[in-house]
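The complex appears here minus one protein chain, its other protein chains still in place.
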Amino acid sequence: MIPQDFEYSAPASLKEALELIATGERKILAGGMSLIPLMKLRLAAPEHVVDLARVPGLDYITESGGTVSIGATVTHHDLESSPVIRGRAPLLAEAAGHIGDTQVRNMGTIGGSIAHADPAADYPASLLALEAQIRLVSAKSDRTVPASDFFLDAFTTAIEPGELVLEVLVPTEEPKEGYRYEKVAHPASGFAVVGVAARIKKAGAKISMARIGVTGMSSRAFRALEAEKLLESGAGVAQAAATVAEGQEANQDLYASADYRRHLARIWAARALSVALSRAS
Amino acid sequence: MATTTTKPETLFGKKIRRREDPRLLTGTATYLDDIKMPGMHHACVVRSPHAAARIKSLNVKPALARPGVTAVFTGADVKDLGPIPCGASLPGLRTPHHHILAQDRVYLVGHPVAVVVATDRYIAADAVDLIEVDYEVLPAVSDPEKALAPGAPAVHPQWPDNTAFTFHQEGGDITGAFAQAEVVVKQRITSQRLIPTSMETRGVVADWHAGDKSLTLWSSTQIPHLLRTLLAGILGMPENHLRVITPEVGGGFGSKLNVYAEEALMAFVSMRIGKPVKWVESRRENFLCTIHGRGHVDYFELAARRDGTMLGLRLKLIQDLGAYHQLLTPAIPTLSVLMMPGLYKFKNISADIVGVFTNCTPTDAYRGAGRPEATHGIERMVDILAAELKMDPAELRRKNFVGKDEFPFQTATGLAYDSGNYVLPLDTALAEIDYPALRREQQQARASGKLMGIGLSTYGEICAIGPSPATPAGGWESATVKIEPSGKITVMTGASPHGQGEETTFAQIVADELGVDIDDVVVVHGDTAIVQYGIGTFGSRGTAIGGTALYYALQELKGKVKKFGAMLLECDDVALAGGKCVDERSGKSVPFAQVAAASYRAMKLPPNTQPGLVATYFWEPPNFTFPFGAHVVITDVDRETGQVSIRRYVAVDDCGKIINPLIVAGQVHGGVAQGLGQALWEQAVYDENGQLLSGELTDYALPRAHMMPWIESSHTETPSPVNPLGVKGVGEAGTIGCSPAVVNSVVDALSHLGVRHIDMPLTPEKVWKLIQGGRA
Partner (left out) sequence: MKISGSFLVPVPQERAFRLLQDPVVLARSMPGCDTLERIGDNEYHMKMKMVLASISGLFDGKVRIADSRPHSSFRLIVEGAGRIGFMKGDGLLTLTPVEGGTNVGYEGTVEVGGTIAAVGQRLLDTTARMMIKRFFEKLTAESASSGAFSPTAIL
C-alpha cells in the first residue's frame, strides 16, 4: 500500500492508548480491514495511527451474570468459533461467519467493525436484535451505550473524540430461543445487500418475544419494531415480514435498487424468521 | 552386450503436474514488482479525473519542489514520441493520434497527463497530488448507441459522428435466404463491457545504459518481441538497442497483448534521468487504463424454415471502441463476424459493424476476443428460434450442425473448419445429465411453481491464431531447441506463456520426441536477447502453433543427433530412447551427454554436418484450428428473489489431441469462471459523464472460488489435421462456451412466463423483475 505519511504508535497498555487518542487527529488501527484499504486509496489520510495490536487484554470473551462480554479486538473468526459465543450468543456467531472471507475474518475485529459503522456491515443487525450494549472509554470517561443509540447513521456512531470501543456486552440468548442471521452478500464486496437477524422466543405455540435487526437496506441498521410487535401479538411470519421495510429509506447502488432492497428485506426477514421459529422450542 | 530397449511410455496425454507451480506457489517467482535495481527510481502517473476536458493549465512546480522528486514530465516533453500503435487495418479506419501523455485535451478518465519520478514510490504518489491541472470540462459520451445519435458530444472533435469505421461482410445470398424464410427471429443482444482483471496488474521497469545507448525494459506483457519492435518505433530507437524481458507474468487474458503508454513512458523517463525507473499499476489504474473487453450491442436476425432449417443470419454490430485504438481494438469485432455462423451449416450471412468512439477505456482482446460475443449471439438466436418453433433446442442444433463428413467445411465467412464431430459432445453432455428425465423434472417443477432451466451451448471457436495473412503482425511461431554440451536440453519458444503451462507441455513434447527425461528439459521464453523472434501467447495459439514449431525443430534436431549417434556407434541409424542413442540391431547405445559432447568437441563430424546440436524452426500454420464443444447448465432460479444458482455445469470440450489433461482442465475451469463472470456478475458500468462506477473490486464482481459450481469436464478428441500434434487449443473454450449456456438456461427457466431473452449479467434484480411479469 502507498498511503500518505503518517505517524504510528503501538501503545503497550490501554491507558497509553487512551492518552494517545485523547488529542489531535488520531486514528485507531485494529484489524485494518476497513482502515487500510481506505488509506491505500488515500481516501483516509490520518496523521497519526494508534495500533491496538499490542494492547494486552482486549481480546477476551467472557460470560457472567447473563452477559457475554466481548473485548474490542476479538476477531470475527474468534467470535464465529468461540464456544461461549456459539453457546450463549449463537446469533452473533452466525453473523460473524457471514463476514467477508477467511482472511478478513482472521484480521477484522468487532470493535473495528462497529466503530466503522458501514451501513452494510453484518454485526449491527444482530447487535440490535440482541439488545447489546457498547462500552466506550476515554482517558476521562467510561460509559455504556445501547446498540440502538450507537449506530446513528452511515459511518456515524455515538463514539466521541478521544473514546474507543472497549467491549461489547451481549445479554445471553436462552437455549430455548430460536435465532437466525440471513444475508444477501454483494457478489463483489461481500457486504450485506440486506442482512436480517431474527430472534424468537415461544411460550407454548405463541411467540412471546421477537427481535428483528436489519442491516444493509438503509443508511444504518435498524430494528423492525412494527414487525416485532405484530409477531408478539399473534401475527404470522409473512404478515410481519411484509412490514420490515416500512418507514425506512432504502439504499441503492449498481447492484440493487431501493425497491429491490426493500423487497429483499421482506423476503429474507420472512426466511430468517421461519428458521428462527423452527429453532425455537 | 545386447540389451533390449522397451519403448518408454510417452508423456503426451499424461497428467504431468505443472513444473512452473512450485515457484509460483511458494512465492519464489520473480514478478515485475519484485525487480529491484540499484539507483532505481519510481514513477507515478497523473491521470485525468474527467472523461472529456481541455487542459487549461498545468502546474508542476509544487511537485518538483517536493524533496525526493527527481522529475516531472508532461505532454509537451513527449509530443514527438509515438504514437501508441494500432495494428489493425480496416478500410477507411479513423485512428486518432494516441500520444503517450495527453497534449491539450483528455479523452477518458484515467488519461495520463503527466508522470512524476521520485526516489521512492511514496514520494512519487504524494507528488501526484501536488500537480495542479486546471481542466475545462467538456461534455462526454459513454454509451455507444448514444454516441451514434445526432448531436451527441464528439469524442474526437474532428469526427462528430463518433464513427471510427464501418465494415461490411457478406457471404452467400442473404437476400435470397430471407426471401425464402418461413420464420425470422430478431433480437437485440448485448455483450457488456468487462474488465480483464489479471491477478498481477501491469508494470514496467526501464533501464537505460547511456554507455552503449541501449535500453532494457521489463514489462508484464504477453508479447515481448512485438513490444520491442513497436517500442523501438515509438521511441525512434534502433530495435537492436532494445531488450525486452517479461518476468513472471501473473495473467493477461489478452489485456497484456498490447503496447501501452507506460511502456514507452518509462523508457523515455529512464533515458531522461539516466537511472532505472519502475512503474507498477494500481488496481484502480488497471481498471481504467488497461484495456477492457467486449462492449457489443448486436442486432441479430435469423431466417429459417418451419422445419428448423436455418437459412441465414444478419447482424448489425455496434462495437464500443472507447476513446482510442489500442493494438487490436478495431479488429476484435471482425473476429466476431468470422465466427457468427457457429457450428451450423447455413451459408448466408451479412454483417455490418459500426465501430464507435466513446469517452471510455479502449476495448480490445479479452479472453475469447470477439468470439464469445459471436457465440453468445448465435447460441441465443438458436434458442430463440427453437422457442419460436416450439422445437427442442438440442434437436434444432443437431438438425443444423455441419455433418462430421463435411470437413473441411467452407463457411459463409470464408473460413475452412478443419475437423469436427459436433453431435458427439452434445450427445455426451445430454447423456451425462439424462436430458429427457430433466425435461420431465422441469415440467413438474413448473407445476409446483419452481423455476429450473436447462441451457445448452454448442460452441465453436477459431483458435491457433493464426495464419499470417489473417494476423496483423504475422501468425507463425518459432522454436529453438539446443542440446547443451552436457546433454541437457534447452528450448526457446517465441510464444510467451504467462500462466498457460507451456514450460510443462513443451517439455513433454521434447521428452517424447528425443526420448529424454522431462527433468532434463528447460523451457525459456520472454527475453528478446535470448529467444529468437516470436509472436506471443494469445488466441489459443501457444501450443497449436508454438508447440508445432517446437515439434518441427525437434525433427530437425533429431536428424542431427542421429547422425552423431550413428557416427559414435558406427552404425547406419539409431533410435532415441531413455536418454540415449540406441543402435537397435546391436543393442549398443551411447548417452545423450556423450553425443552432445562429441558434437561440440567436433573432433570428428558426420558427413555434411556442422558442429553443435541446435535447431530453429519458424512455423507458418496453413489454417486456424476450430475446437468445439457442448456446455450444458442446469439452473434453479429463486422465484422470490431472482437469484440464479447453478445446479450442474457439464462441459464436454473437443480441443483436438490433449497433451496434458491437468493443464487442459485448468484452462477449462478458468475459462468457465470468466464466462460465468460475464453471464452472472461482471460489468463495467460508466455513468453518462464517463465515470467508471464499477471502478474497484468492491463493485466489480469477479467470480471467486466460493461462487463457482463444480465443473463436470470431459472431452471428445477430434484431432486437428492442421498440425502434426493434432492439437487445437483450449485457452478460451470455457469462456466462449459458457455464457450462452448459462443465459439459455435461465431464459429456459423463465420461458413459460413469456421471457425470451435477458442481457448479461443476469443480476438477481433483473431476473426478479422479469419474473414479476416484465417480458424481455
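Odds and ends about this structure:
Should a chain be cited, it is by its letter among A and B, assigned in written order, with residues numbered from 1 in that chain.
Definition applied: contacts are C-beta pairs under 8 Å (C-beta built on N, C-alpha and C of every residue); 3 or more make two chains touch, one makes a residue touch a chain.
Owing to the predicted nature of the structure, the values given are computational and were not obtained by experimental measurement.
Here the missing chain is touched by one residue of A:Thr67, A:Asn106, A:Ser148 or A:Ser219, and it is A:Ser219.
Residue-wise, the contact with the chain that is not shown comes from B:Ser694, picked out of B:Ser694, B:Thr716, B:Asn744 or B:Thr763.
Of the candidate positions A:Leu14, A:Ala45 or A:Met107, contact with the unshown chain belongs to A:Ala45. Within the full complex, the residue among A:Phe191, A:Phe222 or A:Tyr260 touching the omitted chain is A:Phe191. Here one chain is not drawn; of A:Pro119, A:Gly195 or A:Gly213, the residue touching it is A:Pro119. Touching the omitted chain from subunit A are residues 27, 34-35, 38, 41-46, 116-117, 119-120, 153-156, 186, 189, 191, 219, 249, 251-255.
Taking the complete complex into account, residues 49-50, 109, 129, 284, 287-288, 687, 689, 691-696, 698-699 of subunit B touch the chain not shown.
Here, only the chains that are shown with their structure count from here on.
Centroids of subunit A and subunit B (each the mean of its C-alpha atoms) stand 43 Å apart. The part of subunit A that touches subunit B in the complex is made up of residues 2-5, 41-42, 101, 184, 186-189, 253-257, 260, 263-264, 267. Listed in rising order, the residues of subunit B touching subunit A in the complex are 121-122, 125-126, 129, 282, 284, 640-641, 643, 680-681, 683, 685, 693-694, 696-702, 704, 706-707, 763-765, 768.
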